[in-house]
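With one protein chain held back, the other chains of the complex are shown just where they sit.
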Amino acid sequence: MAHFDENAKPFGNKWLDERIGLNTLTRVLQTEYWIPKDINFLWAMGMVLAATFGVLLLSGIFLLMYYKPDANLAFDSVNYTIMTEVGYGWLWRHVHGVGASIVFLIIYIHMFTGIYYGSYKRGRELIWLSGMALFVAFSAEAFSGYMLPWGQMSYWAGMVITNLFSLGSIEAYGLVEWIRGDYVPGDAYLTRFFMLHVLLIPLVIIGLIVLHFGTLRLPHVNNQEGEDFDYKEAADLYKAGKVKESKVIPFSPVFLSKDIFVMGVYFILFFYLVFYNFEFAMDPVNFDPADGLKTPAHIYPEWYFLWSYEILRPFNKDIGLIAFGVAQAALFFLPFIDRSPVVAPAHKRKLFNIWFWALVVIMIALTALGKLPPEGIYNDLGLFFAVAFLCMGPLLVWITIKEKNEMKGA
Amino acid sequence: MRELKILAVVTFFSVLIYILVEPFAHSQMHKHVEGHNFTYTGEADIAEASDEKKAVKEKFWSEVKTIASLKGDATAGEAGFGMCMGCHNGANMNMGGAIPPNLDHAGAIYDKNYLIALIKDPAMASNVDHKYADTMMHPMGSVSSMFTDDQSIADVVAYLLEKKAGEVTPKEAYKEACVRCHAMRYANLTQLGETPKFKHEKDALAHKIKVIDEQDAVKAYMGKLPPDLSMIIRARSESFLETFVENPQSQFPGTSMPRVGLSAEGYEKVKAYLTEIGDPSKPERERLGPWVLGFFIIFSILAFLWKKEKWRGHH
Partner (left out) sequence: MEKERRDFMGLGLGVFTAVGGIGALYAMKRTWDPLPSVKAAGFTTIDLAGAKDNELTVEKWRGKPIFVLKKAADMKKDPRDIVINNEHYHVSVGLCTHLGCIPAYKKDDHKFLCACHGGEFDVSGRQIFGPPPSPLVIPPFKIDGTKLVLGEEGPEFKKMKDAGLIA
């Protein structure tokens, strides 16, 4: 039976500690949540993502107040009511649009940091998997949100992406119609994607963020050298006042102080884009109202989906879909494709280093080609890089098995 | 040092992606069209004309040049302008084609060469002569029987430039140059101009029917209903809008949209109106931007100092 001090001041430190374990929480989540000291600013991307999600949530709440999920009203509610009439409505919209785009830049940096430093192995598999689940959830959130202004790009992206679910030669158009609730993307479609965007997917994202943080606590985050050291020993050293010698720092306030500085710099870039350079995130074509009888001259997804969109393009429908599916799933299994027990930055792993930079180049090439018109040389390059991407998985298996054998041999 | 190196790598790839998917991809998607700063000499028309039409166009534009060099007499032009008033009278009546535009500020928003060319041959001036290849006549085609000699054209243009100029607001420019075809619902404008407020639904519906009738007439003439321009300033790039307005055929060969002959000043007015309606937050964005950026710059400096304090003795 717990002891409760009758004289403790209500809502004081002791009073709270006895009721919700305030001191334990502070210790476990902040002052004695040990982070390795040997890290760089890339380790702040997690908090930058959390902050961006917060900004998206907040701006989204204010957009929700005047948005109308109705195929006849949606476009004008966004472009007239919110942009013209609502006080600072334009600010929320620009913040929301730019935030939705830039969050993927940070997600990709965060992912590639994980790959570069091998941070998905040795007890950190669940961090990677929950992170990938977050990537999928964010992708769904971005897509559903892209429907809402109900412009030309919204409509035709909705048309094309839902058609993927016809599953090629299986011709499951019944499934496509079920997803749309109509023969084409229409009112029912818009309203259900509105629901997904403002309720279901955000709930999933919040749950996954909690899980992602949870999977991080026991294995601790990786460090710049992939060094495995005794956290208890390092923590004792830190607590004994030998902060210089210790290999760890507490999450709060030491690690956090750096996070906040990185966030500040990030928000300079963020708001520069919001005020002065937003067209990359708010495509001009989407300022034409949805028209089911006219496809825009060029249609392409937002930049963060381009690489997977490009994998779809060079093949016939069935093979394209399979390639697309494989590409989406492949990254999930990274911790299991990589057979090497080595946890070290790529620049210390010869072949893996080449593999890593090749992956970066291939994905950037696919991204660029995904937006270029599918004609002439761009088609050939598209096929080349799509095949190259698909080869990267088996190649990694081979590289890492070799690495493992070399280790055994040494 | 190492952190800066990493930052340089991350920045390099981010900027590379940006350049590839934005400026580069768009340069590949849209053909480049050279603008002529809203002067009308027929240069582009002749260049893009088919072989059998080249000679006709060359002759036409050289005649325009000749007339432009004549000295027009505004007083003499006033009488000529009286004939224009037969149609361009602000009565909002469609006499075939679209509603004849109000000419109250014609001298301020249209180019001199264009006005001359228009009175000489409306279809040629608007660069839509391909639409009238058969027996169909341009709705303003009868003008050639009103102004038969070069001097009378020079006179009426002189009259327009002198007496029908004056200060013009962006809204007036839009209403005179565009609204007969392009509605703008965010500004409460239809092809018939401003929609008045009606107390009774019946009157509102009656007006709506009149608008639909007019839209049908424009549709029949143009092939399809020209788009509402409420959001066009954000839906098209600046260079597209400029070159398209200057010469629609340059962007969409065969389009039924006529060249309207705006001068550079006239276009500025129209653009100002498109911006006012389609991108009304622009001034506020420009005002607020520096403050928010300044806030985060100072925030970052303070955060850096705080971080330094917290990390003191750690390395």
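First chain written, first letter: the chains are A and B, and each begins at residue 1.
Note that a residue touches a chain if its C-beta (ideal position, glycine included) is under 8 Å from a C-beta of that chain, and two chains touch if they have at least 3 such contacts.
From a predicted model like this one, the values you see are computed outputs, not experimental measurements.
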In the whole complex, of A:91, A:105 or A:290, the residue touching the missing chain would be A:91
Among A:29, A:65, A:136 or A:322, exactly one should touch the missing chain; which is it? A:65
Residues in chain B touching the chain absent from view: 295, 298-299, 302-303, 305-306, 309-310
Residues of chain A in contact with the chain not shown: 62, 65, 81, 85-89, 91-92, 253, 260
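Please note the rule applied: only the chains that are shown with their structure count from here on.
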Counting in whole Å, what is the centre-to-centre distance of chain A and chain B, each centre being its mean C-alpha position? 41
Chain A-facing residues of chain B, complex: 2-3, 6-7, 10, 13-14, 16-18, 20-22, 24-25, 28-29, 185-186, 227, 230-232, 234-237, 278, 280-281, 284-286, 288-289, 292-293, 296-297, 299-300, 303-304, 306-307, 309-311, 313-315
Any idea which chain A residues touch chain B in the complex? 37, 40-42, 76, 79-80, 83-84, 90-91, 94, 105, 109, 243-244, 249, 253-254, 257-258, 260-261, 263-265, 267-268, 271-272, 274-276, 279-280, 282, 284-285, 287-289, 297-298, 300, 303, 306, 360, 364, 367-368, 371-373
